[in-house]
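For this depiction, one protein chain was excluded, whereas all remaining protein chains were kept in their positions.
Chain IDs A and B follow the sequence of writing; residue 1 opens each chain.
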């Protein structure tokens, strides 16, 4: 047992054509026991950038507050919203600062920058950034997500098609992971709107 | 893998005399994991067994052309993941027992008989198991495709699709989605053999991208009423 799989959870982010999507399961558990079914691990930081924080729930919540605070301070100081790439560096340096007493999270950042260019990245628990142009995954269902995303993801998906792809990838992955599941939520971020959908999934 | 067959290892408590100098631990670890992934799929009148050909340990590649799947009869193929030495020894033993059966009964073993044989063979080593995860694909007595997956001590059951080995977590969700249509509201036409083979290839391509122990080449065994045919497909070699 590791702190990273104590509460369980799965988050995935994907790039589409001028859009990004980020999705999470909704289980909150303590080892094998499910405590809550309305706990999404994805949080908005600005209108067009979201951060996913699967991992130990106490750290998920602490970090969510820290990033909200830091992003607000950035906005006050700079008089502009933080860009997703800048946000990823903020997350990364916050984690590396605690190199020898890390938070047990596997953060994902997804968003559109000021030119509406898609950006996604993932990090390990000490802030090593993996930036890709296809998909990133995190949480206890990481392996399941890697496998299915590698096969079903394709470039230049329209927002509605990206929604289907990310939803199918997430739902099938959490079905094979006993620490994640119990509902899922997907955010599709386009230049015009953010579409948030709650998915129907197995509740076991 | 580590053998300490001749010398007993005294741990520090033993040496310090805190335990009266009695040996308190014996280090004996005869198992290794040689990686590799095997996939079994069954349709109405076919079944497919596919496995990659990489054999590895740690960060080393031992072989790029090690066949993990073996044709047993005209309607059954056995694939093994886990510890290769146990896998080979188990395959050899099953083939031997099948030959005795042939001499005793003057016929080939049926698929169901082979799966039961494999199960009891694995269970015979309940307290010193073969570290092998088996997958038996073939056609049952009615010509219907079946795939059975086994744990290392012989528990087994039929599944429409199953994956064993190092890439099993990566591949299983994808196969659930594409073969069993899990979580899909609109799609449920049965998969043709030809399409199933293409899905098998793509699923191994995907796993070879992300699992370091899967790669080099793919052996696909296709089992139909006409017997077993094989196909090779190249995978990543890095």
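Keep this in mind: a contact is a pair of C-beta atoms (placed from the backbone, for glycine too) under 8 Å apart; a residue touches a chain by one contact, two chains touch by 3 or more.
Simple rule for what comes next: contacts and distances are computed from a predicted model.
**Q** Given the options "Monothiol glutaredoxin-5, mitochondrial", "proteasome endopeptidase complex", "NADH-ubiquinone oxidoreductase chain 1" or "Ribosome assembly protein 4", which would UniProt use as the protein name of the unshown chain?
**A** Result for the unshown chain: "proteasome endopeptidase complex".
**Q** Touch as defined at the start, partner being the missing chain; which of A:7, A:88, A:141 or A:165 qualifies?
**A** Spelled out, the listed residue whose C-beta touches the missing chain is A:165.
**Q** Since one chain has been left out of the picture, which residues of chain A touch it in the full complex?
**A** Interface with the chain not displayed, on the chain A side: 1-4, 6, 47-48, 65-66, 69-70, 78-80, 83, 96-104, 106, 114, 122, 124-130, 132, 142-143, 146, 151-152, 154, 157, 160-161, 163-165, 167-168, 171, 191-200.
**Q** In the full complex, which bits of chain B touch the chain not displayed? Write them out.
**A** Touch with the absent chain occurs at residues 35, 56, 58-61, 166, 178, 183-187, 195, 198-199, 201-202, 205, 209-213, 236-238.
Just so it is clear, only the chains that are shown with their structure count from here on.
**Q** Please work out the Cα centroid separation of chain A and chain B, and write it as a whole number of Å.
**A** 34
**Q** Any idea which chain A residues touch chain B in the complex?
**A** 143-148, 150-152, 167-169, 171-173, 175-176, 201
**Q** For the complex, give me every residue of chain B touching chain A.
**A** 167, 169-174, 176-178, 182-184, 202-203, 205-207, 209-210
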